[in-house]
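Worksheet: one structure, shown below.
The complex appears here minus one protein chain, its other protein chains still in place.
All chains are identified by letter, namely A and B, in their written order; residue positions are counted from 1 within each chain.
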Amino acid sequence: MEPLESILARLRAALPQVEVHLEPNPAVPEQASLVVARDHALAVARWLRDDPALQLDYCSNVTGVDWPEMLLKEKVKVRRVVDGVEREVEETVERRRPGHLEAVYHLYSMTRRHGPLILRQRTANRAEDTHLASLTPVWRSAEFQEREAYDLFGILFTGHPDLRRILMWDEFQDFPMRKDYVEPDDYEYEPTPHDAVLTKTQRHYPAGGAP
Amino acid sequence: MDEGLRSELSKQGVFTTTLQELSNWSRRNSMWPLNFGLACCAIEMIAASMARFDIARFGAEVFRPSPRQADLMIVAGTVTKKMAPLVVRLYNQMPEPKYVIAMGACAISGGPFKQGYNVLKGIDRYLPVDIHIPGCPPRPEALLHGLIELQKKIAAQPLTGEERPRHLRTDAPGEFPVPAYGPYDLQPPHNPDLWRPPVVVRGQPA
Partner (left out) sequence: MIPRNADEPTLLAGLSTGDVTPEAPPAGPPPPTGPGYEVRPRARAPLPGDADEWLEVSVGPHHPSTHGVFRMDVVLEGERVRRLKPVFGYLHRNHEKLAEQTSYLGSIPYTDRLDYFCSLTNNWAYVLTVEKLAGIPVPERAEYLRVITAELTRILNHLCLIGFLTHDMGTMGTPLMYAFREREKVLDLFEALTGARMMCNYFRFGGCRCDLPPGWVEGVQRFVEGLPRFLDEFEALLSTNEILLARTVGIGVLPPALAVNAGITGPMLRASGVNYDVRKVDRYGIYDRFRFRVPLGEHGDTYDRYMVRLLEIRESREILLQALRDLPPGPVLNPQAKQRGLRPRPGEAYGRIEAPKGELGFYLISDGGPNPYRYRVRPPSLINLTILEDLCLGHTLADAVVILGSVDIVMGEVDR
């Protein structure tokens, strides 16, 4: 497949109003991704599918990712005057990353046998504005997987034909795959050395007190 | 009946028995399991009914698709919270006398998936279980062993008296309440008449 930079350049030339940028992937550099604004996602998706050089006609994987708000610690090199001499110093900078939900699409081409191209959409926040554009009109394979992302993460896909819960029951109210999900308290004692289980044990059976 | 007299009579071609023995003998050798697979263990249950293991040797090969025709529910696999009300309803639809085998770690306690938010931590929270078969999944031989143990249990059941089984009592329930889907969990999370969380007593350090 052609490099992502050139795809990005052609995409910007073809659809100039689209907000899209490239997100590098340090672990597997050839699997970097394109982050597209949700208002333009449908247009970008159609372009990717119909472009004769790409023909990404097969959407393999759709999933949600939860990024809660957190403080990121980054080491930055700064030039600073230390003891009258200017030199380069490493400093830890704290940056607040706002929480958001993300939908990730892995696209392949069955006609041209290349891929993957990874497409991402991000919501504005995690609480009330969790809308994203559904890409089911472009790739039917996203139908159940977007429902699953709605069910487990609470991403609302506008334009999805049938957005209902898929794995949990209809009356269920929470979004269990989010990182801050608290599961129902139906713990019973079990003798395992698992850390998470031990924490629960201590909460349920405090030392000294009767259970 | 005196065992010596019985043996003497049988030598002369007279077969004697009691109503209780006859009833238990016929019951235990024609268990009809419910054709009911939940997860991985169901595959081993099918394997147990196939050529090599041949559950027909123990009279339990007639897997019935309908609960109305079954005596034995083999809970083979993970019971999720979404599935649990349906399992209880299937059990309620079975006619007495009925028995439950919890096959595999998941049906017993949730097994490897115990920490999951949608996994019921053991079917004994809602149903009375007769036999537990450990394993993940148990081998078909283990299922056969569990079946034989259940047959032993049935053979020992008296027809009268205080020890008589549930289906001969008028005061014991044959059906159990079906839990409802709640906003976060099943309601109730377990049947308090059947199951209570274990009490853990911390030992004093020596």
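Here, a residue touches a chain if its C-beta (ideal position, glycine included) is under 8 Å from a C-beta of that chain, and two chains touch if they have at least 3 such contacts.
Just so you know, these numbers come straight off a predicted model, no measurement behind them.
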| item | value |
| --- | --- |
| Residue of B:Leu9, B:Val62, B:Leu90 or B:Leu194 in touch with the missing chain, whole complex considered | B:Leu90 |
| Touching residue (missing chain; options B:Gly37, B:Gly146 or B:Pro189) | B:Gly37 |
| Residue numbers in chain B that touch the chain omitted from display | 35-40, 42-44, 46-47, 50-52, 65, 77-78, 80, 82-83, 86, 90, 106, 112-113, 115-119, 136-137, 139 |
| For chain A, the residues touching the chain missing from this view | 25-28, 31, 57-61, 63, 65-66, 104, 106, 110, 113, 116, 118, 127-131, 136-145, 152, 154, 156, 158-170, 173-174, 176-177, 196 |
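Methods note: only the chains that are shown with their structure count from here on.
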| item | value |
| --- | --- |
| Separation of mean Cα positions, chain B and chain A [Å, integer] | 45 |
| Of chain A, residues touching chain B in the complex | 167-174, 176, 181, 183-184, 186, 188-190, 194, 196-197, 205, 207, 211 |
| In the complex with chain A, residue positions of chain B that touch it | 81-82, 109, 114-115, 117-118, 121, 181-185, 189-190, 197-202 |
